[in-house]
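My questions will all concern the structure given below.
Note that one protein chain is taken out, while the other chains of the complex remain in position.
In order of appearance the chains are A, B and C, and numbering begins at 1 in each one.
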């Protein structure tokens, strides 16, 4: 059974919501009553339930199986956290109701901040950014504000390693920085000498992902940070891979000035098919004064939420990132995860994540090719497509064939610095038995690929809700919404 | 990917629940400490989540599609009801906490009773029975108690029509009644003359399902009831098919003395793969005094829960059906459904259910054979297998082939009075579009069967999580639990 | 109405297809004199928001266990249920499915029932278990009926310390089935001599452990005596968690075990729905009531599960069935089996230990209150407190102080003449503060 679109199965005269009709009244809409058509189909509740249940069954989630998407940290999402986020005391409070009626919410934000600061060793945290890229934007604005405050507004260049997430250069460019790329050295990490060579009075910051997107810890990070600081620039660290080092190193000790933290990665708020996330930014002493509003300030009278730029406690604030206080729903979930794990569990989690990634790499080294394997991997295992040479099978084909084995594919073609990259991040949530099953499926595929069983790969996936989809066609003449088909001219019936 | 048993994937040393270790203490277990082995495997939470999500995906529910299981009334289960049943004020109260702390619960039970009595016109309701069959038991005990109180304990026969649900004779037999079968007349209903002929001083009651299992309303029910009463017996009505007549007739007006109401059918508490259900019994004036304890009694001081047989308000009580007050969780859901529908919605629901069943029958009459079709169907449409004669395809094969079309099969081989019966109950929850899709699938199958496409049927289902299962093997040497396999003798590794 | 998909146009089209002018024609078989032409005298349909408001108002009149120090047990126990359990049982494919009559598309239900049966057998130390009963009390009543079938005798001997409501449930069905029941008098301090009452007419001896007063009972000698007399031992429990720490009935010679499984995975729900656990020996399996999931293979030889031995059941055997049961407690069994899978041996043992520790601490605190005494030598998470006043008054006074302090035994058995006993339970959900508050309040009250 194929599932139609709501526009095909619903009707505008149907509704799945009962709403009592108000007593007659005089409206205050003036001349502004809607006259435009409103072609919104309705579904009765049973129809809606079935439609979305069926759609869900065409999806794959962590609860369906291993989700080894490198750089995305798809870990278990505890349902306790969902339950906590739905407590009326968190879900049913308004961002603008009197602060005296939300003291528990402020305490929760303060407690979350305390945990983030303890885990990073940083000085301040801005909770409001709504996702990782938004956090980057916030951190880079803080850097720009700090330079401006120091009278160094001329600094207009940001250094970004080749292997960086695309958000890094996009963020820097968004606020007018020129992006200068830093090549990686042969072992997959950034050469401090290359950074030094690129630094100068025009450089505002270095943006570095650490552990980097090749799954390696930037072992010269301290030297790099020193060089950056010596040149009068700031060190922005992309925290997307924080899961590898949680409780193992405090990033403040590495010389980081700003780092965003993806609560939806490291702290397990669910990805929900693409969001919502949350991207709090931790800041060093140098950048702390520039945190945006609203900001939570501890005073003698308790916690105060400073909502306005320029007012006491926010004299140098960089401005406002969004309308309200940030992703409260995610804060609750993340804190719930942190309290559940505790200091011991969080450290264990990162150790298990790293252990699992290294195990994956160790078990596949003989059948696939792993660049930079002379160094321990962090939380993800990187492979390239050298081992596929001559088979006529590509990284993408491997990914699609993995779907037929019942798995979500790994990240492919990222990082760009490696040819035909396959990036596998198992996270700490998998049992050894689950890893072994996955590894055996992947080994089996690798053997089959080398043995030249091309049909298994080129036509994959065979067993998914859809065969391979034509992305080119979608992009060439984009169909981005449903439009009622023209009735056939002879459609008498 | 096949999903193993928890005994295969779990390990006794693993647990998915953190429990703080208590401070050292002196135990009071005496000599009773457990020494027996306890081979219960544990799963970490991520493993458990995945195991049960995967199991669920091998199931079919109403939310997956049409569930036309005749006699089972698989209608939409509103999620509001689930939410209401989980309010701490209902889910987190104990049956034995002081009554002063559960006045809202008692009010809810009283309100549910009021609705049930208004809808049936009966005098009293016993809420405690835990399912339909349990309600039958309760009702038949009340009848036995009433006869005993009248000094007519000699009445030891219960009349049951051939087409009755199996629970009817089983219930009667359980409390020592001899079951005497009443044949149906040619039009599928019970002949009042046959009942009269079978009545006598030894007859305690007639148990009649109405609408009956052929999907017909017993149009002579009033005459039958009169005959039963005239013979000094009681009239028990099986309420399994109450959905057809909700708001259309008050069963008290038909002369019913007792009827159980499956809250999980008519009032939509979810079936949950086989339960829990709830089977309150409504009683006529004659039987009301014999309701079991605990019973809710309205007094001048408010609602009183009479918990003890023989005490004021329960002098003639038939006894106790179970430890506590009944299926509170189901009461909340059922009342929520009733309040949502209201008088108008409930009546509309039964009209739509009946309309849909008649529509199904009308649309299939030309390709399948429908016995008793000269009368309007009630909420289900009955077919037999005459139309399959000579095809080599059976009712069961049709059912299994329907699975391949994405549907749950109808009830098959019930009622027993019709050969190769197929009983389709669409309920009021289906849209016309959904019915039409189903009908076209079934018509298509009917054509294919007549065209002799045997492979499509005999091998079905082809596209389910399992092909046809060997039930004979299961029954011959029952394997009812997992047992750890003996290790292979040479299993050095 | 939000739950009804048909529109007036749809209805008109369908009537036309059927060939009748109005929907009333479809109800023509209901005698005209009885047919209702008016709506029931009940309110009209309400919006979701209105229903939620109405029911929330009722819920708010109750005192939830989690909102106060809470020590009520006597057959139902408040435990912490992991959030994942409730999430999983609400999966549409579990919640909205039916009894797995079509096994090919019900393997989810069938496999978890098979896992459940194995867990129950293992927990109770028995060979086989069924796929659940309504609750513990009805399971006990079914156990008695089964013992009658197995032994072809019709007299049940009930221990005096069996939960009075279980006793009443057994007595009720026995009375109407014209079977005999002999019930002994309660002995709150334990150690009742049931063996002396066993005779050759008994089909079974029904003993609860921990008993209603909390005493742990040595079942072995009772089993031996029963077997010598040709009777079965039916072991009953109301607190499944206890089996994590105490010797299971299967290891002590029980022939049938009937217990309440609510403790694992299920909320208090004011008494229902709960889940009856039922286990027995392999040799009695064809006399067992209730559904059974069994292993088999499909047409391709893959392992699969089906409902089996249904020839015992009412829908096949009608008046010759072993029981009239049709509905079970599938979803509650699912909650049980998920929670138990999360616990495993390690977790269950720890959970049981946390319960026992809490109860021991509470017993010590309450025993230290002047006027109060704890009667038990042994107990698991519940014990009996003797108070100098009427237990019902004490419990009410405690409730007025915001403490739900247990169940007066006299509420369960008003005619037993035991008016000064309170059954007091403590689980892992009671905190030290809760227990201290109870002791302090008891001191004030006595």
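Everything below uses one rule, namely that a contact is a pair of C-beta atoms (placed from the backbone, for glycine too) under 8 Å apart; a residue touches a chain by one contact, two chains touch by 3 or more.
Not measured: the values here are computed from a predicted model.
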- Note on the structure: Whole complex considered, the hidden chain contacts A, B, C
- Item | Option touching the unshown chain, where A:151, A:390 or A:478 are the choices | A:478
- Which of A:36, A:186 or A:300 contacts the chain that the document leaves out: A:36
- Note on the structure: Contacting the left-out chain: of A:376, A:392 or A:452, that is A:376
- Note on the structure: Touching the hidden chain, out of A:201, A:319, A:392 or A:452, is A:319
- Note on the structure: Touching the unshown chain, chain B contributes residues 11, 13-20, 44-47, 49, 53, 78-80, 82-83
- Item | Hidden partner interface residues of chain C, rising order | 2, 47-49, 52, 80, 82-83, 87, 90-92, 342, 428-429
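In this text, only the chains that are shown with their structure count from here on.
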- Note on the structure: CA centroids of chain B and chain C: separation to the nearest Å works out as 19
- Separation of the C-alpha centres, chain A versus chain C, in whole Å, is 46
- Rounded to the nearest Å, the gap separating the Cα centres of chain A and chain B is 47
- Query: Which chain B residues touch at least two other chains?
  - Reply: 45, 49, 53, 57, 62-64, 76, 78, 340, 429-431, 434
- Message: At least two partner chains per residue is the criterion; list those residues in chain C.
- Response: 1-5, 45-46, 48, 50, 82, 84, 86, 92
